[in-house]
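This structure is in structure tokens; I'll ask about it shortly.
Every protein chain except one is present and positioned as in the full complex.
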Amino acid sequence: MAEGRKLRMGMVGGGRGAFIGPVHRIAAEMDGKIELVAGAFSQSAERSREAGVKFHIDPARAYANYRQMIEAERKRADGIDFVAIVTPNYLHLPIALAAIEAGIPVMSDKPTTATYEEALELQAAVAKARLPYGLTHTYAGYQMVREARAMCAAGKVGKIRKVAVEYFQGWLSRPIEASGQKQAEWRTDPARNGPGGAIGDIGTHAFHLLEYVSGLEVTAINATLRSVVPGRKLDDDCNAFVRMNNGAAGTLACSQVAAGEMNELTLRIYGEEGSVEWRQQDPNRLFVKWLDRPEEIHHAATSYLGSDAKAAARTPAGHPEGYLEAFAVLYREFADALIGWKEGKDRRGSLPATLPGIRAGVRGMRFMERVIESNRREGWVEF
Amino acid sequence: MAEGRKLRMGMVGGGRGAFIGPVHRIAAEMDGKIELVAGAFSQSAERSREAGVKFHIDPARAYANYRQMIEAERKRADGIDFVAIVTPNYLHLPIALAAIEAGIPVMSDKPTTATYEEALELQAAVAKARLPYGLTHTYAGYQMVREARAMCAAGKVGKIRKVAVEYFQGWLSRPIEASGQKQAEWRTDPARNGPGGAIGDIGTHAFHLLEYVSGLEVTAINATLRSVVPGRKLDDDCNAFVRMNNGAAGTLACSQVAAGEMNELTLRIYGEEGSVEWRQQDPNRLFVKWLDRPEEIHHAATSYLGSDAKAAARTPAGHPEGYLEAFAVLYREFADALIGWKEGKDRRGSLPATLPGIRAGVRGMRFMERVIESNRREGWVEF
Amino acid sequence: MAEGRKLRMGMVGGGRGAFIGPVHRIAAEMDGKIELVAGAFSQSAERSREAGVKFHIDPARAYANYRQMIEAERKRADGIDFVAIVTPNYLHLPIALAAIEAGIPVMSDKPTTATYEEALELQAAVAKARLPYGLTHTYAGYQMVREARAMCAAGKVGKIRKVAVEYFQGWLSRPIEASGQKQAEWRTDPARNGPGGAIGDIGTHAFHLLEYVSGLEVTAINATLRSVVPGRKLDDDCNAFVRMNNGAAGTLACSQVAAGEMNELTLRIYGEEGSVEWRQQDPNRLFVKWLDRPEEIHHAATSYLGSDAKAAARTPAGHPEGYLEAFAVLYREFADALIGWKEGKDRRGSLPATLPGIRAGVRGMRFMERVIESNRREGWVEF
Partner (left out) sequence: MAEGRKLRMGMVGGGRGAFIGPVHRIAAEMDGKIELVAGAFSQSAERSREAGVKFHIDPARAYANYRQMIEAERKRADGIDFVAIVTPNYLHLPIALAAIEAGIPVMSDKPTTATYEEALELQAAVAKARLPYGLTHTYAGYQMVREARAMCAAGKVGKIRKVAVEYFQGWLSRPIEASGQKQAEWRTDPARNGPGGAIGDIGTHAFHLLEYVSGLEVTAINATLRSVVPGRKLDDDCNAFVRMNNGAAGTLACSQVAAGEMNELTLRIYGEEGSVEWRQQDPNRLFVKWLDRPEEIHHAATSYLGSDAKAAARTPAGHPEGYLEAFAVLYREFADALIGWKEGKDRRGSLPATLPGIRAGVRGMRFMERVIESNRREGWVEF
């Protein structure tokens, strides 16, 4: 690959009213390794063009749909190096498959697909195509999440006994999907969002964070779902017990009707000797508590962090990094993996262990499917 | 009752090595309405005498056991006005019954008894005797708990939809009961503690706080218990789903193996319009979060609090009150109820709504019993 | 002294409308070593009697004024063991002198007197009488203040370079002294309060805390005073630079017109290797920050604290202690010193190093005098 060239990204989705489109654009471009050059930003050709202008891309590369984009871009000498998928969930699979069939790597917003069956289908396609497929479980990009993960892996808190993860939001406390709020509309519509409501939208994040940091796997779950807002078709609140593959146990909770909460994602992991606690709304601090020693606050961008955390820092200690920077860490790792693949250094398109990919995607969809099944049975189900 | 006279307290338990005895003494005497004058501080006469000296009471009133104390004190003109019970759980019932049969009111440490059946027996005795019986669910004495309770009652956060209470400690992370730590020893011994471990010791506090503040009742529970530390006979970790009598639902968790936690009791209640959050380790602040308005911090001892909170304040805003002050609020309310009863103003010995009594005690034991049953059945049980 | 007997306290001041009277009563009695038995609670005999009833003391021992109290009590076999002074500042000296002349030890609210000259006079009297004189600089009683003090003394943070102490309140933001608020009235009246306003009321606390924790002495000060509220006769806001006797320097600020603040007393001490930070409104935590290591939170009542902090704890870690408990630590130490003196073990009436006495009182008045002089000169003054 030409030294100094940026990787070229083509985006599907992310047009008017979308929150996540600009987030992906900023995150992808932050470290100067990627540039957005093409897109099928909307299912309306007109709106896609409008978004293209806003994104400052060549009008000829603002396509009416993803099929057009993939077809046109693969013929260009300067065609896109990968596709970023930022649409509602039900479109994740067909777009990813189309890209993969065209030999184009994919960076997808989560959840990987709308259902577990789709996820398995996609996993097979990725495995066959041997190309990089990344999944933006954003919170995996935070420095202090990586530090917590490294501490668990190194056994710093001792054998893990107890876990607690929760993700509480309040923005769906009222039936705003009924009054045309676009974000709420598709997220509460089974046809576009899939069978999971809050559990798909944010529960999968909580589940991923739990397995990612602890290094453990959930082996059984006992979940109870509710649709608290009258008339809502999908779950907006979930509480679950979980059992882990090392014998630990704990809870996973998510809600979008926790009135007054903004984006309260919190993870606590208790070992035999101490515990770690991370809160997404205060992301540059990791609280480490010990049985017989003073509590510690580990700060981002400090000299005493491990290599995974350090690699994710851009500004000095005390200069807060946030959500976009975490997101950009994932894109940076994806870019590096993509370059290695293009240059033939890694022919399987594998990702670094710190970057979520199709396996995490399948786990997330399995989680969603198991939660729904557990709720139906009103009891424990195996994973 | 003679104006200006302090109420006379006789304590059972609280001798050497006990943490809770001095706490009751300080709390009872804090507001100048009560004085400790007698006690059966230990099951050893010698140790009871030693404790009497430390507590500066008349040596003649340091008794060898509670039966002696009750018998001797009821004959004195200046005999005790009430008995404070601060023994291990299995003794709560016999002591309380003995006092009640002697016509002496009781202020008991929680849990009210060791089992649900005992609690029902005690409830019947209290009802028959028509005298004040108070239960020191300490956290009910905090100003901001009372403010949260008043806000829920007034519908400030809207109809309650979701609740989450947790009580995490880490001090039983190691098998310290095996090395002679007295507090740990009886608390992990079914014979002295009753059938509930962490659920009895701290779960009952969490349960009480939940019902006390929300004004709701738990109608069903699905609980899972663990004895995490090898060899431990009682539970040391519990996670539970709860359903409330207004249709709300949520979680209750308690643990004594959450390594690194000290006394992390946290309650969150989510209504349709907002939520309240209180943390015992930061007790003078109540966080109130709204759907569309700035988050608020309500501080203890401020002008804008409701009457229940205000009545519980002793020092100006910004001068922290703590655990002992909360405890003392309960004793103050008990003293006032006791005076009213002695003066014949209230012949039933009833307590103010803010002070936990036998009903709360029965609820707590029912909670413990239901948790154990739910864990046995691995599923939901009705209350 | 008879084993098991409590020390008998006679209080001057603390009647109707006083906040600090009940605080002293609670604090003195908390640890079961002292009981309030007499008082001259008000300058009105009638109000003194009323207060006596509220405090449950023998009506015969509620005196019309402190002279009567001292005279009557010294004749009683069960007379008071010490006098607690809780009046407005201008009365501190005459009351203390009267007690000392009668051979009765004194526990005084701060400031020790109304002026520096008075403080010197009192110091001479105490030295001559060789009896215990304690001063309730409350914040010296907090566990974590003592831990910070011990850490500085042990050189944990390295040589101290920089200090910053501030004490901000907002309750005098409006001219409430003009509308009859009793606390505000005397505190803003030079005749009753002395020449210092905020600097006397809270600046002396900040100054004491600084010297107490750092183990250093202020050698020079450059202060600027303001009376922010129109018509106010005394200062209500002060900013000062300070120089310490080891070459360190820093700031001291106090204000009672910091609208919105309650009782924000904060101390930070920076050494060559790290720093300590303590906030009175969050008193059970001490923040310790290092150059190259994780920040630490040292919690009250934990196993890793030093002996001075441990000696000041009453409840287990995570059970918050507050303002009253800190206050009571001072009374407990005073009681122990008093017993030693009465029993002849210490004939000089000296206090432990952790308990503020007349020397701290003189330092505080010197501080106030130097601040006023510095403000007058608009520049530095030596101490």
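Note that the chains are named A, B and C in the order they appear, and that numbering of residues resets to 1 at the start of each chain.
In this section, contacts are C-beta pairs under 8 Å (C-beta built on N, C-alpha and C of every residue); 3 or more make two chains touch, one makes a residue touch a chain.
Please read all numbers here as calculations on a predicted model, not as lab measurements.
*Asks:* Taking the full complex into account, find the residue in C:Phe19, C:Phe241 or C:Tyr304 that is in contact with the omitted chain.
*Replies:* Selected residue, touching the omitted chain: C:Phe241.
*Asks:* Where the complex has a chain not shown, which of A:Met30, A:Ala45 or A:Val381 is the residue touching it?
*Replies:* A:Met30
*Asks:* Using the touch definition up top, pick the residue from C:Val157, C:Leu286 or C:Ile358 that touches the left-out chain.
*Replies:* Answering carefully, the residue with contact to the hidden chain is C:Val157.
*Asks:* Thinking of the whole complex, not just what is shown, which of C:Lys289, C:Lys342 or C:Arg359 touches the missing chain?
*Replies:* C:Lys289
*Asks:* Which is it among B:His299, B:Arg314 or B:Arg363 that touches the chain not included here?
*Replies:* Answer from the full complex: B:His299 touches the omitted chain.
*Asks:* Quickly run down the residues of chain B that touch the omitted chain.
*Replies:* So the residues of chain B touching the unseen chain are 288, 292-299, 302-304.
*Asks:* Take the complete complex as the reference. Which residues in chain A touch the chain that isn't displayed?
*Replies:* These residues of chain A touch the chain that is not shown: 3-6, 19, 22-23, 25-26, 29-33, 53-57, 59, 169, 171, 261-264, 280-284, 299, 302, 314-325.
*Asks:* Take the complete complex as the reference. Which residues in chain C touch the chain that isn't displayed?
*Replies:* Looking at chain C, the ones touching the missing chain are residues 157-158, 161-162, 164, 170, 173-174, 222, 224, 226, 228, 237, 239, 241, 249-251, 253, 255, 257-261, 268, 270-275, 288-291, 295, 378-380.
By our rule, only the chains that are shown with their structure count from here on.
*Asks:* Expressed in ° and rounded to a multiple of 5, what is the rotation angle of the C-alpha superposition of chain A on chain B?
*Replies:* That pair's rotation angle lands at 180 degrees.
*Asks:* Taking each chain's centre as the mean of its CA atoms, which one is farthest from the centre of chain C?
*Replies:* Checked the centroid distances; the maximum from chain C is A.
*Asks:* Taking the mean of the CA coordinates per chain, how far is chain A from chain B in Å?
*Replies:* Those two chain centres are 44 Å apart.
*Asks:* Cα centroid separation between chain B and chain C, in whole Å?
*Replies:* 34
*Asks:* Hunt down the residues of chain A that sit against at least two other chains at once, touch-wise.
*Replies:* Answer for chain A, listing residues that touch two or more other chains: 288, 295.
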